[in-house]
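One chain of protein is taken out of this complex; the other chains stay put.
Letters A and B mark the chains in the order given here, with residues in each chain numbered from 1 onward.
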Amino acid sequence: MRIDKHPILDFSSRKKIRFTFEGKEQYGFEGDTIASALHALGVKHLSDSIHKKRPRGFYCAIGNCASCNMIVDGIPNVRTCITPLKEGVDVRMQEGKGRF
Amino acid sequence: MRQAEVVIIGAGPAGLAAAKPLLDVGAEVTLIDRSAMLGGQLTKQTHMFFGSEKQHASKRGIDILKLMVEAIETYPNLTVLTETTVVGLYADKVVSCVKDDHYFKIQAQYILIAAGASEKSLPFENNDIPGVYAAGAVQTLMNVYGVKPGDRVIMVGSGNIGLIVSYQLMQAGVQVPLLLEAADTISGYLVHASKIRRLGVDIRMNTSIKRALGETSVEAAEIWQLDENWQGIEGTETIIPCDTICLSVGLAPLTELLQQAGAEVKYVRELGGHVPKINQHYETSLDAVYACGDVAGIEEASSAMISGHIAGIEIALKAGYTVANANDILPRLRHDLRNLREGPHGEKIRIGLKKLGVA
Partner (left out) sequence: MIEKTGIASLEQVKQEFPDKVVLKKPKAIIECYKEIPCNPCHTSCPFEAIYIPEDINVRPKIDFDKCTGCGICVYNCPGLAIMVTQIKDGKIAMRIPYEFTPLPEVNQTVYVVNRAGERISEAKVTRVQISEKQNKTALIAIELDEQYLYEAITIEVHHGS
């Protein structure tokens, strides 16, 4: 899902960043947010809704709508669409409101 | 508590434009944004801007951003707080923030809200499943992070964002077979519409989405024709395979902080929703609290830059600074802004501002 060639932008030569998603090792690139790195891996389903447990992905990408909330390093409700991807973070899907 | 002379909330085109004149006069400016990057929506705008040279027309948004950041970044009187979310705003000009899981407060003398807007959604069955994304969000995903939303996108809405993002999806190598518009005419600039039509995008009027299909993510869109009252016509449904549905159905000003602080707001449909009542100096009903850019009414980025520039000068003047040539610059900026709002595409904003009592 990465853009390999673009007429205006250049996404080449970015540093790889390793992280884990659901316990499995994955990698993204420097400059990614957690949500963009996951999307690039084909992961669109980030959490389940509070009452009906429906699948949720990102929606606004500006940290406003809460649709992309996930558990990052054990902390729930992290807005993954604006949280930069950092080396070694542990990312997990969130069910409902999440729990500390 | 931290002290700051001027706090600007939002580092998009409006906030960046406002910072410059304030820094020029020597004011201590704290610029806050919840994103890791400065620039707001400019960070993803790979297209050339409209307007005139004064608003950097013909330059790409991403290049305009570089110029705007270069113009302020070396000032010693600037403090930049990125990845910082303002979670509270109070009438006594206390701004409470969260950064890196730490909560802190700033006592400001002047506050400028340039928080921008958020994209609206549209009610239809399954509109909550992954793959149904705001068009601007997809633009961010592609142009900031270099990630495609999918391989085949149906765009809903023919405003400039819908038209421009369709084009940029194709530039990223994504198919856009179809763009739907509920109204009977294209609402964005025709040059943008023609640009994607000649690339093969089928643009359909009086058509909307009935439901998204798919269990854990979008697999198809069921579309249907609308009657003159925008009601779906039974029997006109078609199922179009796609993995992404982009919604470009308008923006809503992010006025929550202003409302929390007790600033007077008014619902003005033409301006996108609740907007602060501002006077001609961009001051809200709260003393020394200002608002500019999309938070004060949805417009284009070029208008946000001008309104930010004006608001920055107005705050400098109110704070007692001498702004060189203010008597020449301010009328010229107001004139440029009026000029951007003339013509058929400025009608909505003109009506909105009239309702708000600003124009």
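To be clear about the criterion, a contact is a pair of C-beta atoms (placed from the backbone, for glycine too) under 8 Å apart; a residue touches a chain by one contact, two chains touch by 3 or more.
Here the structure is a predicted model, which is why all the values come from computation and not from measurement.
The chain that is not drawn here is touched, among residues B:His47, B:Arg152 or B:Lys277, by B:His47.
Among B:Ser194, B:Thr216 or B:Thr238, only B:Ser194 touches the chain that is left out of the view. Although one chain is not displayed, chain A still touches it through residues 5-8.
Against the chain not displayed here, chain B makes contact via residues 47-53, 57-60, 63, 170-171, 184-186, 189-201, 203, 205, 302, 339-346.
Going forward, only the chains that are shown with their structure count from here on.
Rounded to a whole number, the gap between the C-alpha centres of chain A and chain B is 23 angstrom. Residues of chain B touching chain A in their complex: 34-36, 46, 60, 62, 83, 85, 101, 116, 118-119, 121, 128-134, 136-138, 140-150, 171-173, 215-217, 254.
Chain A meets chain B in the complex at residues 1-9, 11, 29, 31-33, 36, 39-40, 44-46, 49, 54-65, 67, 75, 81-82, 84.
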